[in-house]
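Every protein chain except one is present and positioned as in the full complex.
Labels for the chains are A, B and C, by order of writing; each one numbers its residues from 1.
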Amino acid sequence: MAWPRPEAPELQVARWLNTEAPITLASLRGRVVVLHAFQMLCPACVSHGLPQAKKTRQLFAAKDVVVIALHTVFEHRDVMTPAALEAFVGEYRLGFPIGIDAPSPDGGIPATMRAYQWQGTPSTVLVDRQGRLRLSHFGLIDDMSLGAAIGQLAAEDVPAHLIAQPSDDAPQSDPCDDNGCRT
Amino acid sequence: MAWPRPEAPELQVARWLNTEAPITLASLRGRVVVLHAFQMLCPACVSHGLPQAKKTRQLFAAKDVVVIALHTVFEHRDVMTPAALEAFVGEYRLGFPIGIDAPSPDGGIPATMRAYQWQGTPSTVLVDRQGRLRLSHFGLIDDMSLGAAIGQLAAEDVPAHLIAQPSDDAPQSDPCDDNGCRT
Amino acid sequence: MAWPRPEAPELQVARWLNTEAPITLASLRGRVVVLHAFQMLCPACVSHGLPQAKKTRQLFAAKDVVVIALHTVFEHRDVMTPAALEAFVGEYRLGFPIGIDAPSPDGGIPATMRAYQWQGTPSTVLVDRQGRLRLSHFGLIDDMSLGAAIGQLAAEDVPAHLIAQPSDDAPQSDPCDDNGCRT
Partner (left out) sequence: MAWPRPEAPELQVARWLNTEAPITLASLRGRVVVLHAFQMLCPACVSHGLPQAKKTRQLFAAKDVVVIALHTVFEHRDVMTPAALEAFVGEYRLGFPIGIDAPSPDGGIPATMRAYQWQGTPSTVLVDRQGRLRLSHFGLIDDMSLGAAIGQLAAEDVPAHLIAQPSDDAPQSDPCDDNGCRT
């Protein structure tokens, strides 16, 4: 593939759910990142995008593939609040890390959504092990296509300099589990 | 069928969406009423109950069968507000009348839900042409079963005294359409 | 409903599977009959019609509703043989009575199919308790619609003269069960 592969824009998140500490794409170098942009009142996100994120989380090993969702509220801001999102996440038993996209000061499109130029929700992004943007898609993706794209990126070699060295003062544990990702 | 057929408890609704005027079961005598109790953050309501209500609304003639949904909030009251419900109803394009079950003064189970003793959401109620409670079911019902139950009630004769007489001063129009039911 | 309600044409069956004795519509007066016309190599019959027949069989009481399938072979006669149908019925675990529509002498449309003027498979027929043809539909029917139609017919009164009198010399048992219908 010969098209340009820009670095994926960093996440701009006001608050995280399901994770102990903020997550950055930079901290996930060496792994494939699957990013699902959604809104809790978006029907296709609820019926398709988020169940697909759940399935992705279960299928791939966390050491290879990290699944993150991003609540990119660009409408109904008064009711899709952080408290409403928390209730939603509890009722739908979503276990992966969920970031609240940083609201725009002028009440428009939130920051990460603007950086990625998503046209709406659901949108799906794939970031490769080197941190490069490899897919940014608005709308539904069927399971086999998404599986194939992730499988392909997961099969790519990890550049040696991206492989994290265990630090001396702490045991190296899997940074992501059902409780989220630790950095 | 020989079991007792009590009159269906009247609806106690704080506010109606998708209808010009409040709806009472009493005003719907002569027709079968399908009542779907739901909460906007209840996954099975969103994936199954409300789509089934939509399908029911499309299948049966409004002169025979009326479909009503009831937002019976018994948890997450701070986020399942009337404003949030309005946004939800708009996003999911729900066209049938939706009542907000009258909240309990003590913050417990709302009034209609208490009267019907539903165990949770989704719950489905069928009221026959005579206003009697014929089904009150907590949980999912498959489409064929629900269709059969409604078809059976719709086939029952309408008692003559329940058939509304056209008034003199206005043309008798269908009281329910996609904009809701008029009383 | 005011349209003509002709008597349903009698079944013309070369051979029965899943039943001890031949079945006639005449012998089923007093009950609603659901008749599914299919071919074992018809994709929509296999994915939709026959599973729907199974579901119908499970939902309604055999004393009210009888489910029968009819193998109406009008193409690929050399491979959709009775032996092939038997293997198919075993693999798909179909438990209701299945008749093989009587082949035409000239190799054309089989006899019952011709009498009902079905355009192809799957086709669904409903016969009411009085033996009258109430629905004859080519193509798919969704579960709720079929449930509603059967529920409506099941709710109709059984004319007194159609109610079978128990004979003196044998206990009156349910004529249809998972092994088929006895006449």
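Observations
Heads up, the rule we're going with is that a contact is a pair of C-beta atoms (placed from the backbone, for glycine too) under 8 Å apart; a residue touches a chain by one contact, two chains touch by 3 or more.
The structure presented is a predicted model; accordingly, all values stated were derived computationally and were not measured.
Although one chain is not displayed, its contacts with chain C can still be listed: residues 41-43, 46-47, 76, 78-81, 83-84, 87-88, 91-92.
In the full complex, chain A touches the hidden chain at residues 52, 55-56, 59-60, 142-156.
Going forward, only the chains that are shown with their structure count from here on.
The touch graph of the protein chains shown is a line.
Centres computed as Cα averages put chain A at a distance of 53 Å from chain C. Computed from the mean C-alpha positions, the centre of chain B lies at a distance of 35 Å from the centre of chain C. Mean C-alpha positions place chain A and chain B at a centre distance of 39 Å.
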